[in-house]
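Please read the structure below before turning to the comments.
Of the protein chains in this complex, one is absent; all others appear in place.
Letters A and B mark the chains as written, and numbering starts fresh at 1 in each.
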Amino acid sequence: MQVTRRGFLKLSGGLSLATFATGLGINMAVAADRGYALKLDGCTKATSICHFCSGGCGLLLYIKDGKLIHLEGDPDNPINEGSLCPKAASLEQVAYSEERPKTPLYRAPGGTEWQEISWDDAIERIAKKAVEVREKTWVKTDEITDAKTGEKKVVPANRAEGIAVIGSAEIDNEESYLLSKFARLIGTPFHEHQARI
Amino acid sequence: MATPKMVFVDTSLCTGCRACSVACKAWNELPPEKTQLITSFQTQKDYTYDTWTYISFHEKYENGKMDWFMFKHQCYHCEDPSCMKACPSEAIYKTDSGYTLIDHEKCIGCGYCATNCPWGVPMVNPQLQKSFKCTGCIDRVENGMEPACVATCQPGALSFGEKADMQKLAKERLAEVKKTYPKAQLYGDNIMGGTTYLYLLLDEPKVYGVPAKPATPISLTLWKDLVHPLGGIAVGAAALAITGGVLANFARGNYRKKAEDNDDINAGQ
Partner (left out) sequence: MSPSFGRGAMTNSWQDMQNSECFLIAGSNCAEAHPIAMKWIHRAKAKGAKIIVVDPVFTRTASKADIFAQIRPGTDIAYLGAIIKYIIDEKLYDEFFVLNFTNALLKINKDFKFEDGLFSGFDEATKKYNYSTWAYQLDENNTPIKADSLDDPDCVFQKIKEHYSRYTLEVAEQISGIPADHIKLIADTFAAAKPGNILYALGMTQHTTGVQGIRCYAIIQLLLGNVGKAGAGIQALRGEPNVQGSTDMANLNANLPGYLPYPTNAQVTLHDYAVSFGSVQHKPLVALLKAWFGKNATAANDYGYGWLPKNDPTNMPIQPQFFNWMEKGQFKMLFNFGSNSSVSIPDRKMVAKGLSCLEMLVVADIFNIETSRFWEEEGLNPKEIQTEVIFLPAAFVYEKAGTMTNSSRLIQWKDEALKPLNDCLPDLDILDRIFKRMRELYAGSNDPKDAAILNANWDYGEHADPFLVLNELNGYNDNTGQLTSSLAEYLNAPIGTVSTGCWIYAGVTPPGKNLADRRDSSDPTGLGLNNEYAFAWPGNIRVLYNRASCDANGKPIDPNRELIWWDSVQGVWTGNDGPDVIDKTKGPDTPEGKQAFRMNPEGVGRLFTASYTSGVSSSPVPVDSIAAIPVRGAGMVVDGPMPEFYEPIESPTTNILNPNVPTNPMAKIVSTEFGDPKDYPYVLTTYTICEHFCAGGITRNIPWLNEIMPEPFIEISKNLGKKIGVKEGDFVEVSSIRGKLKVRALVTDRIQTLKINGEDAETVGMPWSWGFASLNPGPSANNVTMNACDPGAGTPEYKCCLVNVRRA
């Protein structure tokens, strides 16, 4: 029975049967003169960076026909030299996880369940709400006490007081930066993230 | 011809992170199993047909000094494996590089390998009627890659290379750690004909829950070397009866943890 592991995985559709496929992988070389097939044959490689702690360990993804075949440490990254902790070593299980929502989801006020919505719908609802909240919570000026003279004075505030933004230490620099820019452009200085915690 | 390889397991550097176990599953496409905390940080209880390597944790507190030992379990790939001796269908074979492998076309899932291994490594998948265990990542090794567990190990507890180099490294490390752990010793070099996974332990094997002197039972040796050569599987019922006796004795010898414990783990999937 000459089936590749991946092929067998698809055929069987069962995890425990996939195990058997693995066994067959070794079985492909019963005789010493037979070569041991490598499942990475024919894959292209792409590097990435681990999503977890701040080590910045390099990942190496083996890809065939746009599908992730295997993920392990990038031996050419001088930080981890191919090694990975268990969290990073498990990352191929995120690529096709059934737990990942497939579309934007909406939960109505008082609702008890999620409904799938389109991106256009989601963006429209969000943008309109942000505009609405800006309109009704805009703070144009503050009254402050001048540090030197002790006098009260009215100064520009220019704030969307009702909008808060929590960013992330788990997204890329470009995204973090754009979020920072976005928050301040729409008028909210209330922009924080989990760096404190 | 491939030269003999070796994996050196330096338990003094193992942090018990279990990346080896995950990397093994990732490379070999093994499914996760349902687990729970057993004792200390241990969650994988034993070998199963879907768990080929796991870490056990051993806490020792003496005279105000705490030690927390971690031990990576996988097939030892013995030079003289009892599983191979016990296999009635000649499915188990050795490679030039030192690995002990199961040919699943020949494997009939009888489980004799499992019960005759002094560490109880191979496990039969009852659904598939085949026996499974660590392959040493033979497919990676034969293609110039390190085994998945070795490649992923961050604290440097696992090293892979030519057998002679690894033996030298092991001796150097032993000399070093003996300064602080007088009971430190190598494990694997003089058992079962020498193992392809060689360990540096900081304490006696029993502290890690492994047998100090694992051996092939004499009755199995008798059967394999005297009876079995006469006719392989065809020897039939008589030989199998002897084997059965061997197995029974072996189970009482307590080389294995209770079989039903394993069933619990597998049943939990």
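To be clear about the criterion, a contact is a pair of C-beta atoms (placed from the backbone, for glycine too) under 8 Å apart; a residue touches a chain by one contact, two chains touch by 3 or more.
If you're wondering where the values come from, they're calculated on a predicted model, not measured in any experiment.
Displayed chains that the missing chain touches over the full complex: A, B (touch as defined at the top).
Where chain A meets the omitted chain, the residues involved are 46-59, 61, 63, 66, 68, 76-81, 83, 85-87, 90-91, 93-97, 99-112, 114, 117, 119, 122-131, 133-134, 136-138, 140, 142, 144, 146-147, 155-197. Listed here are the chain B residues that touch the chain not shown: 13, 15-19, 21-22, 25-26, 31-41, 43-44, 59, 61, 66-70, 154-156, 180.
Here is the rule we go by: only the chains that are shown with their structure count from here on.
Only residues 17-19, 21-23, 26-31, 49-50, 93, 95-96, 101-107, 125, 127-128, 130, 132, 135, 138-140, 142-143, 145, 148, 151-154, 269 of chain B touch chain A when the two sit together in their complex.
Put simply, chain A touches chain B in their complex at residues 5, 9, 15-27, 29-30, 32, 35-39, 70-73, 75, 80, 82-86, 88-90, 92.
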